[in-house]
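Excluded from the complex is one protein chain; the other protein chains are retained at their positions.
The chains carry the letters A and B, assigned in the order they are written, with residues numbered from 1 in each.
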Amino acid sequence: MTQFIGMDRRQFLAALSAFGIAGAGAGRDAWAQGREPVKLGLTQPLTGSQAGFGADFVTAMRMAQKDINDQGGINGRPLELVVIDTQAQPQLGINAVTRLATVDKAGVFITAWSAVVKAQAPVANREKILQLSVGANSPDIARLGDYVYTLFPLADVDITALAKYTYGTLGKKKAAVLYINNDTGIDAAKIYRAVFEKEGGQIALFEAYDPAATEFTGMLLKLRAANPDVVHIHGLLVDVPLVVAQMRQLGLRQQITSYSAAYNPKMLEQLGAAMEGFIVTSLAPGADENPNVQPHIDRWIKEVGRVPNGLPFIQYNYDAVLICARIFKHALDNNKPLTGENLRDSLLAIKEFNTPLTGKTVIEGHRVNKPVYLVTVKDGKFTPLAKLD
Amino acid sequence: MLTDPALLLQVLWTGTVTASSYVLLTVGFSLTQKVTGLWNFAQAGFMGIAFYAMYFALNHLGLPLLLAFPFACACTIIAALVTEAWGLNVLRARHSSHLTFFIFTLIVAEFIIYWLTLLFGTEPQTLFKSIMSPVHIVWEIAITDWDLVAIGMTAVFVAALAGFLRWTKDGQFLVAVADNAKLAELYGISARRAYYVTAVIAALFITGAMYLVGTRGGITPNKPLELILNAVIATLLGGMGRVFMGALASVVLALIQSYSVLIMSSRWQNLLLYGFLFVAIVIFPRGIHFPKWRKRPVVPAAVPPGG
Partner (left out) sequence: MEYFLTIIVMIAIFIILAASYNLVIGYGGLATVAHPIFYALGAYTSALLAIHQGWHPIICVLAGVLVAGVASILLALSALRVSGDYLLISSLGFQLGLLQVIRNFEFTGGAGGLSGIPSTIIGAARTPMFLVICGGLAILTVMFIAWIVRGPYGRAITAMRDEELAFSTLGRNAMSMKVAIFALGCGIAGMAGGLYAYYFQYVSPDQFDILQTVAILTMVVVGGMGTTIGPVIGAVILIAVPQAITFLNLPPNVMAPLQGIIFTTLVLVVMFLRPTGLVGGRSLTSSH
């Protein structure tokens, strides 16, 4: 990774207090005093095919929890994370949020995976528990109801920027879009096509593949016949490496782009030289742009033994916990009980958050807008390429 | 595009080669069905064991492939034999119905899959770190080293089985038991032994298949359940009791899926498979076969009255 720049951990924690959540000098004894904890729900896939990301998200959030509690918690009260496994499945997501709302009585929870977020929304709206989506990117999420907000930019943000960059800056006029035939792929692929065509480009091939498919020769030969300048692949951890490997093995040398899920060290391992020149979007600043990122990566290496899966998502999840802590504090300072309704009001009242790992977060409606970072693979490593506002 | 011979040949090559793992799985599944009469869904669990045993041996024990593969074979064989001895035999003794066997084998598969999830997690894993394989261009067709291994392995395994069934005593006993277990017993052939031998053969084929699948892409504990579906469909289309036709059916199915992509969107690939299955079942309930060309019987000429 790039050079160490910026703060060490002590300075970082000081910045955290400046962020405004440290208790009034209560210190580490907050726990020992037995103050009632403040509950934050997390519904993430801890098992199932997405667990690689989900488990890491939870780890990042636990790091944030530790940092908050080390500073004295929230107004002296420790932050408690109630974690429930969703396996990235909608039905389990529904069970999880019902339980958080009615058994654990949490006023807010952080969730991810578009299908799960959509399934949970009716329950969140009904039970009046604040639902914060971090990581899911279906554009529908901004329209799921009064109690559903996303702290992560939706697909229209990064895919739009990528499509424009591909046409305008990279100068590619003819694109092919290959996407996984599910929630993740369909919405995003449509956005890419719409934006690319609007810019003046031509879509040579627009093809969905089955999530369970492992053999893409037919589709890739169609691609070869269509002869695009660039190929955008919108898929997940298992299929994207297969598509890329088979593409390169068939002798197709086009530029490939993808979105944040491909920003994954494991994929680099699997594909090796085949991934050279790959471009992925990232919605979070890299270590070059933000001095807080490298210490966080170092912390992962020290505490977990490796870099995280999906670094940009990790950054958002860490910051999301801080945002929650901030709204908890706001409600407590105003002597309001920590219900979903009050927490939502606090979220909207504060509106702007100086989140350390992702830069400023501004709530606009039910969503956030952020700059898009492009990262490329150079000499076997992910390297920053551009920042698009 | 559809008339480009290089393209059509490429699809033919890659389609056939990637069908190789399905051929191995189908043979294992179909042979089991032939000899025991059972649709043994527990094989999905055995697939998981084969893969993760190899994965563990290669990546955690640091063994070379020459040791890891037999290690995985051994683990799979043990699992298959245990299921046979303590599960299926008991159910047979009770004259259990098809449904019971169905539930039992499926539950065993799930049981194994949950254990594998607990032990290995659910992140997709490959046997080796890289999935890339060196490519050679032969007559405009891209052929990878993996392709050659796959074809070679499948050919050897299938030929070995054919030889086994034809020329060894145990092989012939398998066929006898498949035809009529009770009758075979009367001739002193042990059905039980035949079931065990079948389990071992299936385990070997499964391990071979999982080596191929696992060196090509990421595997999760749930993947075998998807894979076994292909084996089921191919077995059905090949015809019950016709193991090598089942193997052919898997290749044909894979080719149909691959070629279909040229004329329609890829996302319909799977649907095509099921549609095919359903139609085939309704029209060819005994598996697809062509009417045998019958030689006209030689009928002696009628003797005219009077000589």
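Keep in mind that, in the parts below, a contact is a pair of C-beta atoms (placed from the backbone, for glycine too) under 8 Å apart; a residue touches a chain by one contact, two chains touch by 3 or more.
These figures come from a predicted structure and were not determined experimentally.
Asker: Given that one chain is not shown, which residue among A:V38, A:A51 or A:A213 touches it?
Answerer: Spelled out, the listed residue whose C-beta touches the missing chain is A:A51.
Asker: Just one of A:N182, A:T339 or A:N354 touches the chain that is missing; which is it?
Answerer: In the complete complex, the chain left out is touched by residue A:N182.
Asker: Hey, which of A:Q50, A:N69 or A:Q87 is the one touching the hidden chain?
Answerer: Missing-chain contact among the listed residues: A:Q87.
Asker: Looking at B:A74, B:I103 or B:L148, which makes contact with the chain not pictured?
Answerer: Only one of B:A74, B:I103 or B:L148 touches the chain omitted from view, namely B:I103.
Asker: List the chain B residues touching the unshown chain?
Answerer: Residues touching the hidden chain, for chain B, are 39, 90, 94-100, 102-104, 106-108, 110-111, 113-115, 117-118, 121, 225, 229, 232-233, 236, 240, 267-268, 270-271, 274-275, 277-278, 281-282, 285.
Asker: Could you please point out the chain A residues that touch the chain left off the display?
Answerer: The list for chain A reads 46-48, 51, 55, 58, 83-85, 87, 89-91, 94-95, 98-99, 101-103, 114-115, 118-119, 121-122, 126-127, 138, 181-183, 186, 211.
Going forward, only the chains that are shown with their structure count from here on.
Asker: Where the CA atoms of chain A average out and where those of chain B average out, how many Å apart are those spots?
Answerer: Averaging C-alpha atoms per chain gives centres 40 Å apart.
Asker: Sort out for me which residues of chain A touch chain B in the complex.
Answerer: Listed in rising order, the residues are 47-52, 181, 207-210, 212-219, 221-222, 224-225, 237-238, 241-242, 245, 248-251, 266, 269-274.
Asker: Along chain B, where are the residues that touch chain A in the complex?
Answerer: These residues of chain B touch chain A: 1, 4, 7, 10-11, 14-15, 18, 117, 121-124, 126, 129-133, 135, 137, 142, 144, 213, 216-218, 220, 222, 226, 254, 257-262, 265-267, 269-270.
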